[in-house]
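Complex shown without one protein chain; remaining protein chains in place.
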């Protein structure tokens, strides 16, 4: 038996629904249809009345979830694509993100955001919005890169008393597989060493983990042992694990799939250099997508985002300094 | 005669309206009333039909501006507060920000955003959103800190063929004064040395310039000569000027009024350390607001954001390393 | 025990129309006095930030408040001092929030009209107009899911707020889910300075009800009796499972948008028109006419309100301001998930 990243997300929701009567799912086409990506397949039938189709009203969808959360429920919202959360952002950052601080009332909602580029999806079905949500206070932002994390972090996200932005990467949905669902897991807030190395550290998250691992493979025959850190959650960001890795390797490359200005890669570098400057033997570097909308054509798309090869090339520059 | 930051914004708009028939202003209460802050005072009377009151529909306001821009006009949109742009963000980032890249049709709109905290304004009338808009491609984001810049950058913003997010700081509106309007100015994209020094560099922008200058004053009797760089525009960010300053001083503190995760301060540090690592004699540091919504009560508000004193304290830590 | 007389708990349950009318008027008057006190404190420089009054809208707002009951959900808007009091919000919550007392429900973190107590069914508004409606929807859905069949949710909006996308999405959502939502629109002719004609082009905002498939009523917002009838019937209908209820009231804001605003844009014609009547004066006349009150009794009531408000202000003025060093700078409930950097 094997299970995909997408199936893990479905299974996590099935388990949350089964174990906690306060959980429900709300979003466009999530009901009988099972969602645009089938992440809620069969759940409406298994849990009648608890997997609700919504009108195309992202603002109201999130507002509704906040209201239900105030009354003690634990809504999981599915955005059809992360990109469409721009029309829900006000409810996310100003309603959900401020509720606890303003009133001490917790706001346990999970907003699932199918993120990231896939070839042929273009500017409005490919975005990565983790930096936007991380900048605002009051939100937890997670970016699972593995089947196991997709499952365990979603379970944990539903159990948390705070709003969680769950960035699930569409490119991993079908291709990424695991043997089975995990029985134990690192908690949200802890990064993971995805591959050990001693010559340099690549810090990344979500689908870019797999590109970074490919880069590490590519560099191995050249004699380089590259450590890859999977952030898992980008807010909170596990500075300790990153710093410990950089302490071992002395070299840092941060990779992200989103745009270059600001974002996770800038944040990681700012932390490492301000808190662990002396650990670095070379200037830290970053690699992000290009500063344009995400292109439609496969050849442009492949050049827009970091890949195993471009990460390896950037890593070589870091290693040579 | 003296002119305030707010008056400079009004004068810039008056001049743009007078000199270019393609310019119009659109926003809530901007007409006869002259805007919530009076930034468009008398303009409706001076330029009949060209200063338009809008319904409370921020999404449609920005969409309207984009449509008018496509047809060759040069709209200036006023958000009543920057905070309310969360409900216009989709049109800003996905419509205005992608138009040129997708179609080669320029999108000359200016969105004026009254930004920043003032005591008693609370979580929803105090936000700084420059990091959000800078992360997305396709937008120019400017943050004038002086009366002169408020004037000249707004004039230039209207003349540019690209969408400009004009972050004007409410705290400067009435208090900040200049003798007269400038006749020449640095272009958008160029940072400015607001104060020369040799011992360390503080990089900041908008209202924090004045706090940084106060910190520099505070440190002077202690024998420290602090250089203050005013970024002026945060996207594009003038890395050269920042780097040249750090090359002279060897020490860097970045200060921002927005939240700590990501944002301008992380971006500046990431650039300096990746491109000018060797220039630094000490770890770069940053100082931002606290990671909560902006509080209402004056005593909390004053503790939430960096001030002259807290900047001076952070600067001392940098100087001592 | 002035305070007790004025609090919701102590008021007799509205056994008759007569009782309710007097009770509602009491909340109107108390709100007017409380609002005026806040305006005075503002003018005296005692309040940081804006002060926003419900002057002219008390009949509508109080009628809503008295029509609701414990277990309902209420998300008041800017001009709902009266409705809040009638729903049971203590005077102290208002004063403490305006003055930033650390003992208030917002503990100085948020101010003025942005107060609430979710556990008591009062949702604290965020500023973004229209944004609270869907939150009320979600709360009502949760109540229904928990088996509570007869709870109502109410929230208020202005003529300007009706132009927001958030309003549209949320009212449609309530209709699709057939939730017991009462949406009260105070068409006070202006949104800040913007007159109705720059805000919408339909004949009446009530014309929108049909497009959502919800019930609608128009009401003269200056007339207490009319407001009470409209709001009570709307709440009853919602409670009876008849789906969302839209109530559109015509009235005039008898003050500036906030106390910083002299409202010179409000035309004399409109002030003199029917919508420009002061609902307090109208209600007083109604009470006198119906022999529900005497002039001395009304004067006594006002004195009682003034005393209650003064007492609350005196109390709060002795209360501590928030201490930034004692403050928990924490936007998440899970302390272990706070994101910390060296600077903080």
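In order of appearance the chains are A, B and C, and numbering begins at 1 in each one.
Heads up, the rule we're going with is that a contact is a pair of C-beta atoms (placed from the backbone, for glycine too) under 8 Å apart; a residue touches a chain by one contact, two chains touch by 3 or more.
Keep in mind that this is a model prediction, so the values were computed, not measured.
Across the complete structure, the visible chains that the omitted chain touches are A, B, C. For the chain missing from the display, the contacting residue among C:71, C:211 or C:320 is C:211, taking the whole complex into account.
Screening C:96, C:114, C:143 or C:198 against the full complex identifies C:198 as the residue touching the chain left out. From the options B:59, B:130, B:168 or B:257, the residue with contact to the unseen chain in the full assembly is B:59. Residue B:102 is the one among B:38, B:102, B:225 or B:316 that touches the chain missing from this view.
Counting over the whole complex, chain A has residues 28-29, 31-33, 36, 53-57, 59, 81, 83-84, 86-87, 119-125, 260-261, 285-288, 290-293, 295-300, 302-304, 314 touching the chain that is not drawn. Within the complete assembly, residues 24, 49, 54-55, 57-73, 75, 87, 90-91, 94-95, 97-106, 137-138, 140, 160-162, 188-189, 235-237, 239, 271, 274-275 of chain B touch the chain that is not shown.
Taking the whole complex into account, chain C touches the unshown chain at residues 163-169, 172, 175-176, 178, 197-203, 205, 207-214, 243.
In the analysis below, only the chains that are shown with their structure count from here on.
Summarising the inter-chain layout, the chain whose CA centre lies farthest from the centre of chain A is C.
Rounded to whole angstrom units, the spacing between the C-alpha centres of chain A and chain B is 30. The distance from the centre of chain B to the centre of chain C, each centre being the mean of the chain's C-alpha atoms, comes to 36 Å. The geometric centre of chain A is 40 Å away from that of chain C, both derived from CA atoms.
The set of chain B residues touching two or more other chains comprises 59, 83, 86-87, 123-124, 261, 285-286, 291-293. Along chain C, residues 106, 109-110, 114, 126-128, 165-166, 330-331, 338-339, 341-343 each make contact with two or more other chains.
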